[in-house]
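Working notes, beginning with the structure itself.
The other protein chains are all here in position, but one chain of the complex has been omitted.
Chain nomenclature is as follows: A, B and C, assigned in order of appearance, with residue numbering initiated at 1 for each chain independently.
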Amino acid sequence: MNIELRLFARYREATGVDHERICSAAETISELREVLLARGDHWLVLADERLCCARNQTLCSLDSALCDGDEVALFPPMTGG
Amino acid sequence: MNIELRLFARYREATGVDHERICSAAETISELREVLLARGDHWLVLADERLCCARNQTLCSLDSALCDGDEVALFPPMTGG
Amino acid sequence: MATYITNEAIAAGQRLDALAPSHAAGAVVSFTGYVRDHNLGEAVSTLYLEHYPGMTERALAALEIDAYARWPLLAVDIIHRVGELTLGDVIVFVAVASAHRQAAFEAASYLMDQLKTHIPLWKRECHTASTTPVWLIPH
Partner (left out) sequence: MATYITNEAIAAGQRLDALAPSHAAGAVVSFTGYVRDHNLGEAVSTLYLEHYPGMTERALAALEIDAYARWPLLAVDIIHRVGELTLGDVIVFVAVASAHRQAAFEAASYLMDQLKTHIPLWKRECHTASTTPVWLIPH
């Protein structure tokens, strides 16, 4: 499955990645996160227990199922306002 | 006792009085109101059960005692804002 | 920064921009009240606001002090129009600045509640359907 990954704020800075096309067998966002964590040091920032995510620009839960072509964003809790 | 009477809004319009110096033996605002009601028709507007009052420009209750020279205002419930 | 009664039009936007008094203020909440074209089912044409000169100013000053005592505010603006007003005119502008947003919302809402019931101001409406003006009565 092709996934368009986007990272923001602290996660973007720690990994040095703001945007990446990933080909993965992960079936949920949670599984995709495991794949990313396995990349090592810089990616451990994603172990954050307050990690939030969006699928196709809509907030969702980590166990959301993925479809080919999905845009998946991982980010820390939002701090607007 | 000399009292400086002031009336506002509906009471002012009904009585035709916005301001009057009264010499009265009334010892409270309530007693002063009775004196005014006895003046007849135009003054019955002061029988309003929601009548509010101020003594020397501070909101007070109808049983407030009067002193010589007091400014006493009678008015309907306030509708600012 | 100011508490006053005026016969002149109130420039709400200008007052809002002038309020943030220092870089300590993170939050400004404002309330602007306008003359509406309807009230309790009646079409309104004009509004007259009577007040008690002298007492109104004292009551507003006391209300400002009261608000500062209840919340950690950095600035307070309470401006109330009196006299003849027409549709769309600003009746009242209230704004408060605080370091935090909850204090600002609470204080602005409180000031409006107090203005409605504890400041000697009275509204008289003209309705388009009648030639007799009507003094408003609170619920």
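Operating definition for what follows: a contact is a pair of C-beta atoms (placed from the backbone, for glycine too) under 8 Å apart; a residue touches a chain by one contact, two chains touch by 3 or more.
A quick note: this is a predicted structure, and the numbers were derived from the prediction, not measured.
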| item | value |
| --- | --- |
| Neighbouring displayed chains - absent chain, whole complex | A, C |
| Where the unshown chain meets chain A, residue by residue | 6, 8-10, 12-13, 50, 54, 57-59, 73, 75-81 |
| Interface with the undisplayed chain - residues on chain C | 11-17, 20, 22-38, 87-88, 99, 101, 104-105, 108-109, 112 |
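Here is the rule we use: only the chains that are shown with their structure count from here on.
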| item | value |
| --- | --- |
| Separation of mean Cα positions, chain B and chain A [Å, integer] | 72 |
| Computed distance of Cα centres, chain C from chain B, in Å | 26 |
| Chain A and chain C: spacing of chain centres that average the CA atoms, whole Å | 49 |
